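The complex appears here without one of its protein chains, the remainder shown in place.
Letters A and B mark the chains as written, and numbering starts fresh at 1 in each.
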Amino acid sequence: MLLTLDHLTVRLPGTARPVLDDVTLRVAAGEVVGLVGESGSGKSTTAKAALGLLPGTATASGTVRVDDADVLALTGEELRRHRARTVAMIHQDPRAALNPVRRIGDFLRERGADRDRAAQLLGAVGLSDPERRLRQRPHELSGGMLQRVVIAGALAARPRLLLADEATSALDVTTQAEILALLRTLRAEQGAGLLFITHDLHLAAAYCDRVYVMYAGRIVEERTAQAFFAAPAHPYTRGLLDCSPTLGDTSRPLLPIPGRPPSLGDAFPGCPFASRCPDAEPACETWRPEAAELPDGGVAACRRAPAAVPTATERNLS
Amino acid sequence: MSTEPRNGPDALLVVDGLRKTYPLPGRGRLTAADDVSFSVAPGGSLGIVGESGSGKTTVARMLVGLVRPDAGTVTVDGRPRSPRPPRRRQARLARAREVQMVFQDPYISLDPRLTAAQCLRTTLRLHGRDEATAVRLLERVGLGEREADARPRQLSGGQRQRLAIARALAVQPRVLVLDEAVAALDVSIQAQILQLLDTIRRDTGVALVFVSHDLAVVQHVTDDVLVMHRGSVVEQGPTQRVLAEPAHDYTRLLLAAVPREGWDPEGAVPARA
């Protein structure tokens, strides 16, 4: 297994609940794994944990392994190598990763590409006239072009694991499609694993092999992309799907989930979703969520799962 | 494809031939929007979709009067809107009651110093309305007493956007322009706001102009749609028809790029010629 998070719990001082609560997640080599959830669900912290980039004030229990390295135990040169070589992160805002006064070529060379390879990478990510791009500075390129540069930088190090944190969320849909096609080809060529963080359920389901759903720092469901859409097991996943506008499906009214996503100031004695859950029973308020195996191999952390899971036909009828 | 405004007797908002260009460094001008025409019935809902640089935001800003068009007219209820804010206070306020706007980023579209109640009272006072209406307006958008005394930074993104909607409603506008108003919100909150807008539209008869990059959202909340590309309207018509049987290549390209079950990003790429 390429990336393994086992029962990872991360606490920050001054918060009522852990940022990550008993998170178990795996990414295999060559696999695209989606991580979906709303603000404050812990998606980005999960990616940062894989980078060994948790805030200094955080306390963590559980393990984070990339290949065989225990990421949370890495220090100094090993940690630096881990972040520079083994794992690469692509953020939503490419400008955050680029030094505005340095040339694109310098950015790629810092990541271990020589001039020829740098030009070759820029060509590979679909930028025209790579030689000229190498001499340009970030302000001369558009957001979509810069995201390509950042991806080229991420690939320059030939990382084993790519972390994409809302990497295409700020882009136009047509640009997003291009970047995604590109990431998929490059992943296939280099055999890297991809952890794809997004708020867009349709995107996650369309692009990923498996999908994890996070809520209040916990993994509430893990499914194959098909099962995720066809037979969501956790009421939160169902809620998300029911409130997401779907193109082409005009008959279905949007059903909002009542309330708001919990912040770090909200603590829960039981299931964190209970207060917003249409299927909640009084016992849910005190039930500590634990992952339950589903018949199809997926996992859901609902007290009523798998019993309460409606089949695909039931869902369509309701 | 029709670019003519359907100038029915029932049209509330009629936009005819709007055009805006900006000077480019050096020579020439950038055409941000060109020959944009449409109309919206009372209580109707129109979507303007497009990618960044399509000119959709420019059109929205021309509707509310933040950008002065080079050419074209905006008419509300048969009265043409003056292209620049009138000097006279009463005329300015009357113009404000025609069109109001909700902005994309609820983090910077509210005055950071004012509590929710103060924010609404400021607007009500300006328009000579009873300040006690503030409580009812807050209730209308689902905000309670606790939120009334909170400053924007103490509110969540969804609550801020509710407040921004209440502030627009405080003016009692005929038309409400929403510029990517749900784009920055979490999906569960986005659905709440869309539902709220729908209720408000049905209760007050306010017409909505919904500017968005999100085709799925536009499909859910609008009757008619305008597809913009590089400043021009490439296609317009009833939303269901345009999204189900797109006539223009660009509309097809946009639709192909929206992720869905069984979608392949490759499929959306070669289409881009």
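Annotations
Note that in this section a residue touches a chain if its C-beta (ideal position, glycine included) is under 8 Å from a C-beta of that chain, and two chains touch if they have at least 3 such contacts.
Simple rule for what comes next: contacts and distances are computed from a predicted model.
Note on the omitted subunit: UniProt lists it as "ABC transporter permease", one of the names in "VWFA domain-containing protein", "ABC transporter permease", "Phenylacetate-CoA oxygenase subunit PaaC" or "Outer membrane lipid asymmetry maintenance protein MlaD". Residue-wise, the contact with the chain that is not shown comes from A:Q92, picked out of A:T24, A:Q92 or A:S275. When the whole complex is considered, the residue among B:M101, B:L178 or B:L253 that touches the unshown chain is B:M101. For the chain missing from the display, the contacting residue among A:T24, A:T63, A:Q136 or A:S169 is A:S169, taking the whole complex into account.
By the touch criterion stated above, the residues of chain B touching the omitted chain are 64-66, 85, 89, 92-97, 99-101, 103-105, 108-113, 123, 126-127, 157, 164, 167, 171, 183-186.
Methods note: only the chains that are shown with their structure count from here on.
Centre to centre, using the average C-alpha position, chain A and chain B are separated by 31 Å.
Put simply, chain A touches chain B in their complex at residues 38-39, 172-178, 180-181, 184, 199-203, 205-207, 229, 239-240, 243-248, 250, 254-258, 260-261, 263.
Of all the residues in chain B, the ones that touch chain A in their complex are 51-52, 156-159, 186-192, 194-195, 213-217, 219-220, 240, 243-244, 253-269, 272.
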